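Here the structure comes first, spelled out in structure tokens, and everything after it is commentary.
Removed from the display is one protein chain of the complex; every other protein chain stays in position.
Now for chain A:
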């Protein structure tokens, strides 16, 4: 049986859409400015940019406003908007060693060159509701900013940071000591696979895995990475380095291609996990590595990505996190939410068919029971 077209519901749908707006506004509070969301809901904005796979802070904030804070819906809006725009080119390959760091820590070593910089983090804060925020007003904000600015010059590091430092990577240090696996590939692929234009195939090229995870949904990545941490394909990770900061976006000049133009700075989070030892081709054991990188400030996502990168390279498929098909097919928030939401659509015909079968099976069952 094919699909049966039906009519009706237009007026109800229009009323439902109007109700969406009504439920957002009926409280009578002042309208949220997009800039407020961009500045003060920065982590939600970053999550939406990552999952929407589009670095556009203002647009991500707008999407959050439209979606009433639903990050998956906002990511969907951003991805849909992205699909309407032309792609004007590819960037030069960014090197995160150039990152202007706002946060950089290592769980593997206490002393790392450049030091551990906590940056903006809640890691050491008590999870207590701050009722002072209820009364926060522009005067409080001005006072705080003035006081914050006045602290500059009082710290031990102040005055020494005239030039922005670039930090050596912990993994580079481990590699230099021969303690970490080294890259196997000597030749670079001519074309970098792009999963927005080519379907995922398995085994997935490494670039496809990375791209799929970079736009994966934070919760989905975390759940699968957590399953590994709890023992289902554990890789015993240690966070070698976690960095948050700005990397330059560079492109070739449109009309003079031999020239390089810096377009701007993109905030990213990078995680490198050092995982269990493995004997290389030479039989010498070395630590292995997992890598995560995503748009914006999203540490849970970058760490989960790095863990899953390593679990998928284990070579077995005994646990879900080790099975790249399982991981990569289930982490995309837009696809997963779309399929989940589709169950709300009418399934009248298919359900009627199942209902018919059930009634017939019950009739047969009752007849057999009566004849015994």
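As a working rule, contacts are C-beta pairs under 8 Å (C-beta built on N, C-alpha and C of every residue); 3 or more make two chains touch, one makes a residue touch a chain; residues count from 1.
Just so we're on the same page, contacts and distances are computed from a predicted model.
Asks: UniProt protein name for the omitted subunit, picking from "Phosphonate C-P lyase system protein PhnG", "CRISPR-associated CXXC_CXXC protein Cst1", "Amino acid ABC transporter permease" or "FeMo cofactor biosynthesis protein NifB"?
Replies: "Phosphonate C-P lyase system protein PhnG"
Asks: Determine which one of A:41, A:54 or A:303 touches the chain that has been left out.
Replies: A:54
Asks: Just one of A:131, A:148 or A:343 touches the chain that is missing; which is it?
Replies: Only one of A:131, A:148 or A:343 touches the chain omitted from view, namely A:148.
Asks: Among A:230, A:254, A:347 or A:366, which one touches the chain that has been omitted from the display?
Replies: Counting the whole complex, the residue in contact with the absent chain is A:254.
Asks: Of the listed residues A:45, A:77 or A:117, which contacts the missing chain in the full complex?
Replies: Of these options, the touching residue for the absent chain is A:117.
Asks: Which residue, A:90, A:202 or A:348, contacts the hidden chain when the whole complex is considered?
Replies: Checking the options A:90, A:202 or A:348, the one contacting the hidden chain is A:90.
Asks: On chain A, what residues meet the omitted chain?
Replies: Touching the chain left out of view, chain A contributes residues 49-50, 53-59, 82, 85-96, 100-103, 110-111, 115-119, 148, 151-153, 155-159, 161-165, 169, 171, 181, 183-185, 188-189, 192-196, 206-208, 210-211, 214-215, 247, 249, 251, 253-256, 259-266, 268, 272, 289-291, 293-295, 309, 313.
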